[in-house]
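One structure, pasted below without further comment.
Note that this complex is displayed minus one protein chain, with the remaining chains in position.
The block that comes next holds chain A.
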Amino acid sequence: MGAVRIRSCFLQLIAQVQEVSLDGLETYVPLLSMSQNLAKLAQRIDFNQSSDSDEDGPERESREPWGKPEPEEDEGTVKFQPSLWPWDSVRNNLRSALTEMCVLHDVLSVLKDKKYMALDPVSQDPALTKTPQVFQLISKKKSLATAAQLLLKGAEKLTKSLAENQEQRRQRDFNSELLRLRSQWKLRKVGHKILGDLSYRSAGSLFPHHGTFEVIKNTDIDLDKKVPDDYCPLNVQIPSDLEGSAYIKVSIQKQSADIGDLGTVSLFRRQPKAKPGSQMWHLKLEAAQNVLLCKEIFAQLSREAVQIKSQIPHIVVKNQIISQPFPGLQLSISLCHSTGEKKSQRASPDKSKPDDHLYVLEHNLHQLIREVHTMPHPASSPFGHKRLRLAGPMAYDKAEISSLQQSEGLLEKIIKQAKHIFLRSRTARTIDSLASRIEDPQIQAHWSNINSVYESSVKVLITSQGYEQICKSIQLQLNIGVEQIRVVHRDGRVITLSHQEQELQDFLLSQMSQHQVHAVQQLAKVMGWHVLSFSNHVGLGPIESIGNASAITVASPSGEHAISVRNGPESGCKVLVQFPRNQAKELPKSDAVQDARWTHLRGPYREVHCGRMEGRNFVYKMELLMAALSPCP
């Protein structure tokens, strides 16, 4: 290149013709002087087109776009600007070259330091760069190893936190226990104390006990030692008079020895069943609430026992209420409160039987304690009984208003229930004892399943075995009330019996004797015998101490024989048979009666020994007798 230029330099020494005038005169271009020539040549220097190949690639590339307009300028005519001195462009080019070189030098020195800049090779085509496979394997292994390490670290952290949580849960921190307590009991914060309410006030009770317990933090735990299984960070402090456990004992005893007592029953006596999840505080609070309930019930009962007037006054002694619903029957209700430190001295032989009616009685007591609130409509009316609000507009008189007021107290209801239960059980016992003692007319008792607290009913049938369809005239419906038994007979009679059991027994015995005679009447119809006379209450013969004797006389179809039956509850049965005259042993001869046909009339009587007759019951014997006395045609 340089050689070409030098050659072109020499060619410049020959003047060039600028123009040729018309007369052949040549005008030469003024030759450039030495300095001018040098300037021109200097401008021709293309700093970009260097043949050096050991320049840095980026330098070349970076200079390329900058240097591109340069050769374009060179290719055009050299514009010689006389204002700029001729070496200006050279100087500029040199200066820019110097700048470039300085930059390069700085970059290299920074690179050498390796602190702020590093050179990385540009990713090359793997086809061009053939790295050996061993290296690939090693690099993959390394990257997998780093990824695995990260995952393992994360997993380790998770397991650690999980273990910590479980540890915490086992230790049962105070706040979570407090949350559990709050889900079951009413708590409120007063100052810096946490108080709770275990009374039944929100359910409508008006007992003046405050029923507040305090929640305290259990701090007597030694963290060095192992945490015990039943450790609880929360403890409750219940009022001192509710500590321990209480129950109400109800017993009915009879002072005379015929029936015996109806027994003793303990109410609200719950064995502390320790469920696996229940906490100590829960058991404590439940026991305290039970004590409060028993106290409330007993307080109300004793208040009523003192207030209400009854024939036999109730006795309230310390924690026992004694009343006598019936003479000779004693009902005692006592509140047994044990504080729990010492075992109860008296032996409690009665295990709480899982009777169904026990829970029903407890439920009854719960309901009787609570008032049932009704909201007033319209809403601005004061609270009060709904029916009583009508007293004004409907102009009730005093009798109606007093009937609206709740007059019956808890104790009265309990006594009434006790009386009814006692009466019912005694009636059942009477009927059963009679049924087992007397075989001849059988007693059947059908008790109705559906009863009320104050009333039960039973249907008593007196029948003879084998003749139930024929002799069913004695059917009694007994309605057992609180103090009386009302008997409705099939024939419409209504009899009221008192609570004395002797009355019922006597009545049933008299009915049984009447049944025998009724049975003979029905039997006569079936056998074809004629009823000559029938009386439920005969006035002849020995006087019965229980009821009245009944009698019947039936005659055979032919009229030859007659049977007279007299049955009394005490005197038993007496059967007489009347024979025709011609069968009598001694025949009184009479002048008046001479015709033979008069001997067919009935005459003398002969008694039948029922006890020696064959037959399992009286009616059967009568049937045999009738059959024997009716001759075969």
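Just a few scattered comments:
To be clear about the criterion, a contact is a pair of C-beta atoms (placed from the backbone, for glycine too) under 8 Å apart; a residue touches a chain by one contact, two chains touch by 3 or more; residues count from 1.
To be clear about the criterion, contacts and distances are computed from a predicted model.
A single chain of the complex does not appear, and UniProt lists its protein name as "Mediator of RNA polymerase II transcription subunit 18", one of "Mediator of RNA polymerase II transcription subunit 18", "Histidine-containing phosphotransfer protein", "ATP synthase subunit gamma" or "Ubiquinone biosynthesis monooxygenase COQ6, mitochondrial".
From the options A:Ser109, A:Gln311 or A:Ser380, the residue with contact to the chain not on display is A:Ser380.
Only one residue in the set A:Arg389, A:Arg429, A:Arg486 or A:His600 touches the chain that does not appear here, and it is A:Arg389. Mapped onto chain A, the interface with the missing chain covers residues 188, 201-204, 373, 375-383, 389-394.
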